[in-house]
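Removed from the display is one protein chain of the complex; every other protein chain stays in position.
Showing subunit A:
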Amino acid sequence: MTRTELPSSVLIAGCGIVGAATAFFLARRGVDVTIIDREGPAAAATGAADGAVSVASKRPGPMMVAALSGVALYRQLLAEGVLADLFTPRSTFIIAASDEECTVLEAHGAALSGEGVTVETLGRTALAQRFPALSPSARMGAEVKGDGHAIGYRIVNRLLSTSGVTVRRGVAAKHLIEAANGRIAGIATDKGEFRADAVVIAAGNGAASLLRLDGVMKPRKGQLLVTERAPALNASMPGSIMSGRYLLSKGSQKGGPASGRGYGLVVDPLVTGQFLIGGTREDSDARQTNDFDAVKHILADAVALVPGLADVRLLRAFAGVRTAVVDSLPLVGRWPVHDNLFVAAGFEGDGICLGPVMGQAIAALVCGEQPTLDLSPFTPSRFSACEVAA
């Protein structure tokens, strides 16, 4: 396709943040877009995410590059007014509480700096001054500047209402419809056939069955908590907290948590005065339920770092199911066999950060342009299973 061959219509399966962002950028180019979703906008992982728009936990490599572009795009959309009031720039503080965590954090801070991220390392005293809500057990902190926070479902709502694309709620995709010329004609659903010039699969865990990706993706559940408003404590926090243990576990978690359930503490002061506290990574089940053991564990970790949270009440617990890819990299790009089929799925816990930038990249690809972001590390063709798909 060339620039002059814009598809006249695009069908997107999945109305999470990736699907909504793809639709938004396609609609900006004048393409007629329809999104179908089994439930509705932000009904799965996007609606139950921690909302970190962050490079703080990334290691040098393609995900770091993508995250930097992701954060930059949020800033741009905020400046343009598209995401007015919905993206909150703030620092992420990675907190180390043990020798081991201090060592890892120092190395990590250096790695981030090497990638051009502004990081300030704070010793115990400086940290206590900058972040008085932290417990004395916090020995060292790395303030990662330039990060931010966004609530996934609100971003989706804004992208959809701004672009005016058509959203078909309660439409479950069944299988792809192949055209005679080897292209994809559309998607067969429980509400009939939907046809378009190009098809984008942004259906999270639903992508696996549509693309017959056996063994490539798996559901990874996360439990999250929201507190009541605690304005004074909230205002005293200059940014969000990520436990240094997260770095230890993230590095060792290729392919999933060892024991079926891993914990990585994040505490985010929300603009409402509430706190969002997370979370788990679980390969044990894919139900959107919360269990007492996990909630208790997350809260105990949170209070250990921010003692003031003990006096706050828990308002809500919720769970979402992310889509993890076996090699921990998302699948983003043109589908190998069909020219007009594209995929953007498998972002695990990075969907909110990467959704808009990946949607922008896919929109460019769909319109026959080379995306600014290098998508080659995420190419779907790296899985041989793709050969047999379709």
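The rule we apply is simple: a residue touches a chain if its C-beta (ideal position, glycine included) is under 8 Å from a C-beta of that chain, and two chains touch if they have at least 3 such contacts; residues count from 1.
Operating definition for what follows: contacts and distances are computed from a predicted model.
According to UniProt, the chain absent from the figure is "NADPH-dependent 2,4-dienoyl-CoA reductase/sulfur reductase-like enzyme", selected among "Pectin acetylesterase-family hydrolase", "NADPH-dependent 2,4-dienoyl-CoA reductase/sulfur reductase-like enzyme", "ABC transporter ATP-binding protein" or "Iron complex transport system permease protein". The chain that is not drawn here is touched, among residues A:265, A:309 or A:324, by A:309. In the complete complex, the residue from A:5, A:190 or A:228 that touches the missing chain is A:228.
Across A:125, A:161 or A:181, the residue that sits in touch with the chain not pictured is A:161. Of A:153, A:194, A:263 or A:342, it is A:153 that touches the chain left out of the display.
Within the entire complex, the positions of subunit A that touch the omitted partner chain are 39-43, 47, 153-154, 157, 160-161, 164, 166-169, 227-228, 287, 289-293, 295-296, 299-300, 302-303, 309-319.
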